[in-house]
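Reviewing the structure listed below.
All protein chains but one are shown in place.
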Amino acid sequence: MVTVNIDGKNVEVLEETSILKAAESAGIWIPTLCYSELFEPYGVCRLCTVEVIRGKRSRLVTSCNYPVREGLTVLTNSDKVKWIRKLIMELTYSRWPNVPVVKDMAAALGVSEPRFKSLEQDLAPDACILCGNCVNICRDVVKASVLSFEGIGIGRKVVLPYNEQSETCIVCGACAQVCPTGHIKIKSLEKERGALQDWYLGPKTAINIPTLQAVPRVPIIDEKSCIKMQTGGCGVCSTYCEPEAINYEAKDEEIEIEVGQILITTGYQTIDLKQMSQYGYGRLDDVYSSLEFEHMLNSTGPTGGTILCKDGSEPRAVGIVHCIGSRDENFHKYCSRVCCMYALKFAHLVKDRTPAEVYQFYIDMRAFGKGYEEFYKRLLDEGVNMIRGKVAEISEGYLNNGDKPYLNIKCEDTLIGKFREIPVDMVILCPAIEPQFDASNIKKIFSISQSPDKFFLERHPKLDPVSTMTDGVFIAGCAQGPKDIPDSVAQASAAAARILSLISLGEVAVDPIKAEVMDEYCSGCRMCNSLCPYSAISFQEEKKISYINDMLCKGCGTCVSACPASAIIGKGFTDKQILAELEGILSV
Amino acid sequence: MAYRTYLMVCAGTGCVANQSMKIKEAFEKELEKRKLQNEVSVVTTGCNGFCGVGPIMVVQPDGIFYQLLKVSDIPLLVEEHLIKGRPVKKFMYIPGEKEPPIPKMRDIDFFKKQMLIALRNRGLIDPEKIEEYIARGGYSALAKALTEMTPDGVLDEIKKSGLRGRGGGGFPTGVKWETMRKVPGDKRYVICNADEGDPGAFMDRSIIESDPHAVIEGMLIGAYAMGSSDGYVYIRNEYPIALERLKKATGQAREFGLLGENIFGTDFKFDIKITRGAGAFVCGESTALMASIEGRPGEPRAKYIHTVEKGLYDSPTCLNNVETWANVPQIILKGAKWFTSIGTGDVTHDPWGGSKGTKVFSLTGKVVNTGLVEVPMGITLKEIIFDIGGGIKDGKRIKTVQTGGPSGGFIPESMLDLPVDYDELTKVGSMMGSGGMIVADEDNCVVDMAKYFLTFTQEESCGKCTPCREGTKRMLDILENITVGKGTEEDLELLEELSNMVVESSLCALGGSAPNPVLTSLKYFRDEYLVHVRDKKCPAHACRQLNVYTIEEEKCATVGHGCDMCKKSCPDYAIMGEPKKAHYIDQMKCHKCGACFDVCNFKAIKIE
Amino acid sequence: MAKITIADLEKIREESRRTLVLREGAGRAKITVHMGTCGIAAGARDIMSAVLKEVEERELSDIIVTNSGCAGLCSKEPMITVELVNFPAPVKYIEMTPGKIKQIFDSHIMKEQIVKEYALAIGSEMTH
Partner (left out) sequence: MEQEEKEFNPKIVAFLCNWCTYTGADLAGVSRLKSSPCVRIIRVMCSGRVDPSFVIKAFKQGADGVFIGGCHIGDCHYSEGNYKTLRRVEFMKIFLEEFGIDPRRLRLEWISASEGDKYAATTLDFEKQIRELGPIQLVEV
């Protein structure tokens, strides 16, 4: 620790701290214009000049980067210091009179009218005052070094390379944030870096909590827009995290766990609505997928639960369209089972929260579950317009006074046998549920099979819907097919029960079908060794014969038929048995 | 091949510009013709210093000094001097109109009062031959240091010698080396600052051109004392000949094993990289120079942590000027006591106590003998200007002498008895600086000169810190107003206030010294400023906007036989008059550009 | 050039000492060969080369050899003047031949004894 006398007060501070920081800790204000905590002080505005006395020599130094030394006396307000600050301020003020930061500082230092007029005067309120903050943060903290100074002397100014949008700029916005006069502006580019999470309906900072109801509710770092990940710079979040919980090097690790049973509940994904251009998803404003609308309804969502169009106005009419991509020749023939009910829930909530008119476009209302039909009846009473028919197209329509365009839903109302066009402000599409895009990989890994609609195939549709052909691998939930939450929960419990039953047994009943080598017949040709996919057959050097480890053997019998000396018996399917069968079936 | 005579042809930049290379070829051709090429050898040497009378050739061993040679003079000279052995008076140095020419170089007063340490080999050796440098005792100081002395011993010798930085700061070299030595760190750098950005200064250039090995040997000794193995020479790209000779010298030194690994068989390792400066004056400042070497733009940084602790690539770095390095070998060879016998003050206890050794000045301006002079510290300005410099041209009266380049100050005539050393010059507000010394006579306007120097430093300001960037521009605007007659008396107070502010609060030495010319000219020549401000007149007629141009009837040649040179030259058509009659200038239209004055051969234009 | 040692330094200095001493004009003795028109006609050129050969052979590093105009006594050309630094008066020798030059070097230059039979006079204008 070093003690320093500032304006008569003795202040004790760490080594290497600057006078400015020491004075601040003692509550003494020193004016600064180009100082910033985030990088090494640049010391160019010279406003922080103070008088330093060591031994008999006194001199003026900038306090922002002068390291404190033992036995230093500092005068932050001597006449000389006041005179110097006033004059420097006069210079700066005469060049940039309308910049708020400069105007306030000039007022604070008692500089009213500069005695001279700068020939390079810049009257813009957001003029660049050459403080160099943007250049320094871009070079030292963000480490992208995009901005730099050009020219020397009075002609010095901050430039982008070749004055064009630079490739290395990662649009982190640090320069705009640190610029004291707002000279640097960030405008949206056609290709956004750090992709906006479109269906979270809002821009994201690089480190964010997805939603307040996220489980677990902890911040995550979006790799694409995080400066530290991109260029190794910044790292500001780790300075503010007291428990120092941020580890930038943490990468996904693959951990291997030995398990007895595997339950596959990989769930589903919704169909990509952009394929169906007739509904205008992604092209027209206010056409939402059900998941986006669900997020909007959520109180922690971007709109805090209120239903708003993209431009912030309340919708006057809302259209909810069922079976988008389900029960559809071109996409999925199967019914996604859950859409009708959540669509009704949407209709009820819209009715509840807004005075808007609600139109529901369905093919068949499948309210199959317990209490579902009653809910449907209730909605009819609440005045939801139910239109039985497929929606042909959603397009933009313009009222005569030409303000906000509305959405025009063209559909066929099969109950009254007419084509209708319904004007609404917002449309919600209920996308089909389809297996995850990488379902075929999962199938290969666990050697289970898929049904024609690509969901995983259960061992038996009626009697054993949660287990698969492969022992020890179970499936549950939408991975096995579209279903709603009650069904998924039921299946999950069933699968868990099956697994627990095996686990509680303590040992696993290995099915008897195995292969075995008869020592006397085996000639040690080792043909079968490389054959076995489970490498269950190994060679006994001392006896010069192969033997089968019956824990590993799955009993497929490939080795039995391949053995030239038929020295391997396939228990359960011995040659004799099969030949006897053969004889039997051909004898008649 | 025993030569009996050597023709030492000067090959400094000044003389080369005046075709001294052609003269060398002419000599060789002529000697060939006269079959004397085996007896007489032609040697190109570094700059002799007397650039005002180049091209120069000195015949040795006779010591005869020939000046202002032309290719056409060569046959006569060879015939007379080399064949008949009769020195040719026509080409000798003539001190004044009526005085006899002085044959011997030693007797010419330009050389008599000089004492050569840094320039001891100038004119005597061919800088591109290392053998000649060694012949005159070169690298023996290094041998002595490496084998007979310890690094501390070398350091102590330099400290005791009282040698101070020749770059302008005058910081005691011994103290600097000692601090550098104490700082830990395996990667340590030694830099030679040959940027020499001052306009009109060519000391470092001549030292490198005449004796590059002296600098290399000095750096080797310094590196040995401070434990560094990496050296840089930061040299201006605008010095092609010096750059060329430095490259040859380092090459030869490397070939001779004087640079590289285990020099003289010891485990001392040192090599020099040459970095070329791109001509920014600010890069003469140490931290800006280091930023430039590191490839970053040349911007100085605060020196609250000295570069000897954290310099190039954040490692300890010792930067010294060319002349400082060139002095080191002699100090080691002849010992500190010899060095302290030259110069002023007493440095036994306090290294700041005096200015020891010699200083090279580039004496230019309105002096008769312009050139490079190396004089012992403590010599008075009067001796330099009048004895060495041969007084003022065309017998005019001296007004002031400006020392220290564009950041130096004006010293009035009344102070010419001032002994030249660091402390005396700083006391009167000027500074030793790099060694530029510009003499001005009564025809020079101090305000105009101050404006010229300030324009230079303002243009070269890197613009990083507000006081220097904005302050110098405002000062320049005020000076401009004064020189066009729009200045007021308050302007002078404001000018002084701004100058003090820029000196006190600028980040680096450029800003810190740029106002010196203004401050000293205000201090010693305030009356001239007042004339400019009050009477809107410029006594020296240098500030043209303040002049009134009229044509003197009697002198004007148009009367009688017609000549309208001035009429044709005037851009504003302000001069009227019928042919064969006296012309007159219409004061309304005249923009006082002074073209007519320059053109009139009959001096008929009168300026008040 | 391999890595030089301090001994090499000495050797180089010795080798080129001769050229440099001359350049500084600090020689032990000075031989002036009078080469006026008459001198040249009388063969001063060969005398000059003889003198230079002597200097080279004996590797004398501090002998200054210059030439000058006619000494005035054309009948006795070719003539040379020999001056020794520590021997004030210059000595003029007349009717020189390469052989005589050798004798002068042996006695006058090396042993500082004047060769009387060839000397014309001792002491004349001091050109040193």
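Which chain is which? They are A, B and C, in the order written, and residues in each are numbered from 1.
What we mean here is this: a contact is a pair of C-beta atoms (placed from the backbone, for glycine too) under 8 Å apart; a residue touches a chain by one contact, two chains touch by 3 or more.
Because the structure is a prediction, the values reported are computed rather than measured.
In the entire assembly, the chain absent from the figure touches the shown chains A. Summary of contacts with the chain left out: across A:Val141, A:Leu457, A:Ala479 or A:Ala567, the touching residue is A:Leu457.
When you scan A:Ser78, A:Ser166, A:Asn408 or A:Thr558 for touch with the missing chain, the hit is A:Thr558.
Where chain A meets the missing chain, the touching residues are 444, 447, 449-452, 457, 469-470, 513, 531, 533-534, 554-558, 560-562, 570, 572-573, 575, 578-579, 581-583, 585-587.
Simple rule for what comes next: only the chains that are shown with their structure count from here on.
Chain-to-chain contact here is organised linearly: an open path runs through the chains from one end to the other.
Think of the whole protein's Cα atoms as having one middle point; the chain whose own Cα middle lies nearest to it is B. Chain B and chain C, compared by their mean Cα positions, are separated by 42 Å. Chain A and chain B have Cα centroids separated by 67 Å. Residue positions of chain C touching 2 or more other chains: none.
Against chain B, in their complex, chain C makes its touches with residues 1-6, 9, 12-13, 15-20, 22-27, 32, 34-36, 40, 48, 52, 55-56, 64-69. Residues 280, 282, 297, 299, 301-302, 304-305, 458-467, 469-471, 473-474, 477-478, 494, 497-498, 501, 504-507 of chain B are the ones touching chain A in the complex. Partner chain B is touched in their complex by these residues of chain A: 43-46, 49, 60-62, 65-67, 80, 83-84, 87-88, 91-92, 94-95, 115-116, 118-120, 130, 132, 148-149, 151-156.
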